[in-house]
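The complex is shown incomplete by one protein chain, all other protein chains being positioned as in the whole.
Going in written order, the chains are labelled A and B, and every chain counts its residues from 1.
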Amino acid sequence: MRMKLDRRTFLAGSSALAILPYARFAFAAARTNPIIALDTDIGNLDPGNRVGTTEGNIIRSVCQTLVRFEPGKLTWTNDAAKEIKQISDTEFDFELNPGQMFTGGYGEMTADDVKFSFDRYINGDKNGKKLTYADDMEALKSVEVTGKYTGKLTLKHPSAALWLIGICDASGAILSKKATEELGDKIATTLIGSGPMVLREWRPKEQFVLAANPDYKGPYKAHFEEITGKIIPEHKTSFLSYQAKELDFTAFDADQLDTAKGLADTKVIDIPGIDYTWIGINVEKGDLADLKVRQAIRWAIDIDAIIQGAYSGATSRAKTLLAPGLLGNWADAPLYNRDVAKAQQLLSEAGKSNLTFTFTCLNDATSLAVAQIVQANLAEVGITININAMDSGAYWALGADNASKDLELTLIPYTSKFDPSFQTQWFLASQIGLWNWQRWNSPEFDKLHQEGLETLDKAKREEIYIKMQKLLDESVSCIWITHGRNFFVDATWLKPMFLPNGKDWQFEFFDKA
Amino acid sequence: MSEAIWALKRICSERDGRLGLAFTIAILAFALLGPLVSPDPNVLDIKARFAAPGVAHLLGTDNLGRDLLARTSVGTRYALTLAVLIVVISSVIGSLIGIVAGVAGGWVDRAVTAVFDIVNAFPPLILAFALIALYGKGSATFVFLVTVVFIPQFGRMARARARTLRNLSFIEAERMLAVHPVTIVVRHYLPNVAGPIIVLASMNLPVVIAFEASLSFLGFGVQPPKSSLGTLIKDGFVSINQSWWPTITAALVLAVATLGATLLGEALRRVIDPKSAGAR
Partner (left out) sequence: MTRWQRTAAFIATRFASVMLTIVGATLLLFLMVRLVPGDFASVMLGPRATPDLRAQIVHDMGLDRSLAEQLWLFVSHAATGNFGEDVVSHRPILDLVLEVIPNTLALAFSALALALVVGIPIGVIAALKPGSWLDSGLALLSISFITTPTLVVSVVLFLVFAIGLHWLPVAGAGNPGDIVDRLQHLVLPSVALALGWVGYISRLVRAALLDTLAELHVRTLRAYGVSEYRIVGLFALKLALVPVVSILGIGLGDLIGSSVVVEIIFARPGIGSLIFNSIAQRNYPVVQACVVFIVAFYILANLVVDMINALLDPRIAAGRG
């Protein structure tokens, strides 16, 4: 103890004291424009090659899309488009508003720009290279220019998803043809748009500043002069920064909920997630090919304890693939509450004992906690679990080159999009060796997936997706854990806005409370 | 044996030596005896997460309700084991390479020295980082890769020593008499190199302990479910908002371990190699 005292005295005497007079840093009271935290830096600002949600959020606020999501909703109204007319299930005519100017002196938006922007998803970038997000526009066949402001979209097949995850989202951002061609490779770091905001500054790994675009002609003017986004990779750190009033808004992890609730001048925002985390079981691998073994594992794992121990009880339990609120949520899905006796009985019926499996997961704290609880749970029914925690690079590399064939139990966190087909695609037979780590192969499931893609009627789609989830349930290849929950702390004077998944933030709709 | 007792007496005759010995014994006792007075380090008790220190758990519990005294103790043991392994292996290999270079001279010597220089051109933590990133994790790989980082230090010392010995008349005489080189190395070089290498090894032990902790903290050392002091600090740091106990406990143990090992190492150096005791 003495040593510690020495060091503190020393510190106080030599350096800390000298700094103290200046130690009144950035106080919230003085701020009229918010400073918020993001956990990921901008990687690439080309809408079709963006890396994550950070760029998506920036792109949606800086660029115009034909139609824009309304504040906090999945419904949309016209933005760049003055009118969109449906000719048939696969044909749409659009007309742009006149006078929508790109920033940086790149002129007015015309139908040519729309064609140019969308064609990149069909034909690839200037070198013909396929865009990272090309699949968002998978259903789009062609764009035809019919006048200065008018054009026509033709689809390959009827598609509900095209609008939800393509045209309305960042992939649908309308770029300036002239700017993109002039900028060349710099398009990765320069974003020219015509939307409510402009990206005024970006200091990589540090921060970016979004400012209101005074020339924006559309209906959704930005409320703040400026929003500063600080890049802070760890939620723990940004939460501490928030407590020190260095920030006005940040996401935080479930286990800090109690602390957050006790903070002054703070709103805690809690948005149920639509993502899904589950334990995937490789149905081809050794003893796991035995349905009874898989059932035994499902009965033996205590999901409620996982929710308590790994998520601090601050998230709700998932029963199935599609989260409540998404089209096709199977509300009556069965719940498998831990039953050790049943698990043991199934194992003895299968005639298996002394089983050992590897549990693969990411090496973050939550995943490791889940892994260790599963390890303890399964030990009670005589199954030994070896934990294989991997860093993110190695872990996601399992999605290529058939590297997943040796997996046994795997903790998998996936993010969702608003159309159920986006979620179900990862369980198709064609994804075996890529992202179908369960390696479950069901022709019936595949057929239903295709049907779901091409059906427009909501009730019919609902039925299709529930049927698919029943098949998944019977396969005992997935043990669902949670859809996640998004927690934010927010200074009371600020009103943020997100789409219903809690991941897609709408900077243009951030406002004073 | 009597030499060891003599050295121990000498170490105890000065304040820093006594302190170092006391800290080291305390840490060893903690590592070895901890589990005897605490519950199983791997038993979960979800309801008792983040318990404060108390009768049931002397140092409280972690995020899964596991006993922290037991976990810190086991983690200390694991960290020390790794550090000792790394120091022993790298000092043995380093000495052998160094002696060979020193005895052989010529281009062998130049090549070995050049390689040592090049390896030393990398900051150690960065080199270990890059190696682990490229060649993977796991305890055995970890020990091997960190060993690579530390070999040049020992190699240089052994080489310098061997160079001076090489020119001594009695060794030259034996060489003239065609005594087998291996015999010469075993009879003369090894005993003469051993002293300074032991000193260097003991000085390096705390460095390696801290090194391992840093790597484990960053997730590039010990892999879960095994834990060392570094991983314990990291685990605690992740949930610093709920409880600052776990981090501080592990950090304190780490600090005492490195301080103890350093004081002891320095005292040992003054005993074995009194000439160099003045400057560092």
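Definition applied: a contact is a pair of C-beta atoms (placed from the backbone, for glycine too) under 8 Å apart; a residue touches a chain by one contact, two chains touch by 3 or more.
Values in this document were obtained by computation on a predicted structure and should not be read as measured data.
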>> One chain is left out of this view; which of A:Glu144, A:Glu234 or A:Asp258 touches it in the full complex?
In response: A:Glu234
> Which of B:Leu21, B:Ala48 or B:Val119 sits in contact with the chain that's absent?
Replying inline: B:Val119
> Among the options A:Ile87, A:Ala289, A:Leu335 or A:Ala397, which residue touches the chain absent from this view?
Replying inline: A:Ala397
>> Using the document's definition of touch, tell me which of B:Ala4, B:Val55 or B:Leu134 contacts the absent chain.
In response: B:Leu134
> Contacts of chain B with the missing chain: which residues?
Replying inline: 15-16, 19, 114, 117-119, 121-126, 129-131, 133-135, 206, 209-210, 213-214, 217-220, 230, 233, 237, 240, 244, 247-248, 251-252, 254-255, 258-259, 261-263, 266, 278-280
>> Just checking the interface: what residues of chain A touch the absent partner chain?
In response: 3-4, 6-8, 10-11, 14-16, 19-20, 22-23, 25-26, 43-44, 46, 49, 51, 129-130, 185, 188-189, 201, 203-207, 230-234, 237-238, 240-241, 244, 246, 391-394, 396-397, 399-401
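The rule is simple: only the chains that are shown with their structure count from here on.
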> At what distance in angstrom does the C-alpha mean of chain B lie from that of chain A?
Replying inline: 44
> Residues of chain B touching chain A in their complex?
Replying inline: 42-44, 46-47, 49, 63-65, 219, 223-225, 235, 237-242, 255, 259
>> Under the stated contact criterion, what part of chain A meets chain B in this complex?
In response: 3, 236, 239-240, 255-256, 259, 305, 308-309, 312, 363, 365, 368-369, 371-373, 375-376, 387, 389, 391
